[in-house]
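Excluded from the complex is one protein chain; the other protein chains are retained at their positions.
Take a look at chain A:
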Amino acid sequence: MPRRTYNIAMVCDFFYPQPGGVESHIYQLATKLIDRGHKVIVITHSYEDRQGIRYLTNGVKVFHVPFAVIYRSSSFPTVFSFFPLFRNIIIRERIEIVHGHATMSTLCQEAILHGRTMGLRTVFTDHSLVGFADTGSILTNKLLKFTLSDVDHVICVSHTCKENTVLRAALDPLMVSVIPNALVSDDFKPLPRPEPSSLPFVQHPLPAHPLGPNDTVTIVVVSRLFYNKGTDLLTAAIPRILENHPNTRFIIAGSGPKAIDLQQMIEQNVLQDKVEMLGPVRHENVREIMVRGHIYLHPSLTEAFGTVIVEAASCGLYVVCTAVGGIPEVLPSHMTVFAKPEENDLVAATGRAIAALRANKVRTERFHEQVKTMYSWTNVAKRTERVYRGISGDIGEDEFYGTDIGNASHWSATRGRNLALIDRLKRYYGCGVWAGKLFCLCVVIDYLIFVFCEWWWPKDQIDIARDWPRKPPVSSDDEE
């Protein structure tokens, strides 16, 4: 049976040329979806001189929409001003599914709203964890609830992230899929190991890292040096780790406001010859830094997924990390040592990791192959495609959401099948006493703008863009 392919628009404020996790996620997912025969465009705001339309590798068409950037490359939230342009792009490219990324991206939130107004299917991918305590979180959560009141499906990068998103936006848990991030494992290969035949005498099995008791263990840290990345813990732990384990070195890559604390710690304890600070590094150079070490230390305080620890494990490093957020779900226990986010426990866990490496108990040389089977973008694309099929009705609703919830009638309203304005308004109205009315007002205005656009720029007068030559769709169930 020929499988249906979709025209998908990924919308996010964060995209190349800016580096980052969300950016590479969107790009990788887009290319892999194109490999599966879909058509993917990316809509983002303009970055300095980069405006207009660009094509990336594999035919990813990127629209850099001119919008003012206000804070950390989020565009200014105007709610409606994006609509005419958005509608034009959607019609030109014959988009069927709008896929927004990242909570903090206003462009994404607006696109989901307009997409629903235009009668499209919408998906939202959440990449971050947000608490419930402070004012900023409360506002963010309210905004997210507005957007997600009327979305077809949500994708989260970890189960913890799913719990968080379900709570924040009051969603049906079955509307939320967990599809982790992945990595390009070929970019994170460990150092080539000498062929057993070239060694003077053959050991069976070859030890993981033939570490003698006096060899130096190198601990790598690659992280932005911010408070929420646990740099304070790192600063407190490094002198103690070095005191307990004299044959240890640190390599720290990354920059941020907490770098000065690390510098102070190094100078105060005279550790210049044991701790090397590399400053900011580009993502493509991370592998070269990682393969210099034996242990990767990740002291973060909050993390939705933690791609970097997967990258480290893929490079053959033993991972020491704090068990926060989604991190405990990411790697199997034989690759990681978990610590509480406490100074003492971090020191102890690093000590255990060093001891295990010295005893040659950890087969780090196998990590790369194992990680390769765990995470791949192809798999992510396949799972995302199932979401697309589910929301487009190509998988039956029973099959997609499950049948055994006979009492699910109350959820069918929230699952966003129905695009009628009155049903959408019902969903928005439930958002809160005041917020609900405000949101309804926004939706009604959005709808009026849509009607106006339909009249002013009729659909049949908009040119249809020519597609990049499509790849033949892969049949649905074959394993890669």
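Before moving on, here are some points about what is shown:
The definition used in the following text is that a contact is a pair of C-beta atoms (placed from the backbone, for glycine too) under 8 Å apart; a residue touches a chain by one contact, two chains touch by 3 or more; residues count from 1.
Simple rule for what comes next: contacts and distances are computed from a predicted model.
The unshown chain of the complex is recorded in UniProt as "GPI2-domain-containing protein", chosen from "Rab5-like GTPase", "CCAAT-binding factor domain-containing protein", "GPI2-domain-containing protein" or "AP complex subunit sigma". Touching the missing chain, out of A:Q18, A:S81 or A:Q264, is residue A:Q264. Between the chain not shown and the residues A:D13, A:E96, A:E110 or A:D232, the one that touches is A:D232. When the missing chain is restored to the complex, the residue among A:I41, A:M118, A:A259 or A:V330 that touches it is A:V330.
When the full complex is taken into account, the listed residue touching the unshown chain is A:L167, out of A:I53, A:L167, A:L191 or A:L441.
Of the listed residues A:G115, A:P190 or A:G436, the one in contact with the hidden chain in the full complex is A:G436. Among the residues A:G21, A:G37, A:G100 or A:P180, only A:P180 touches the chain that is left out of the figure. The chain not displayed touches chain A at residues 129-133, 149, 153, 155, 158-161, 163-164, 166-167, 170, 172-180, 227-228, 230, 232-233, 235-236, 240, 261, 264-265, 268, 301-302, 305, 322-326, 328-332, 340-344, 374-375, 382-383, 386-387, 395, 398-408, 410-411, 413-414, 426-427, 429-433, 435-436, 476-477.
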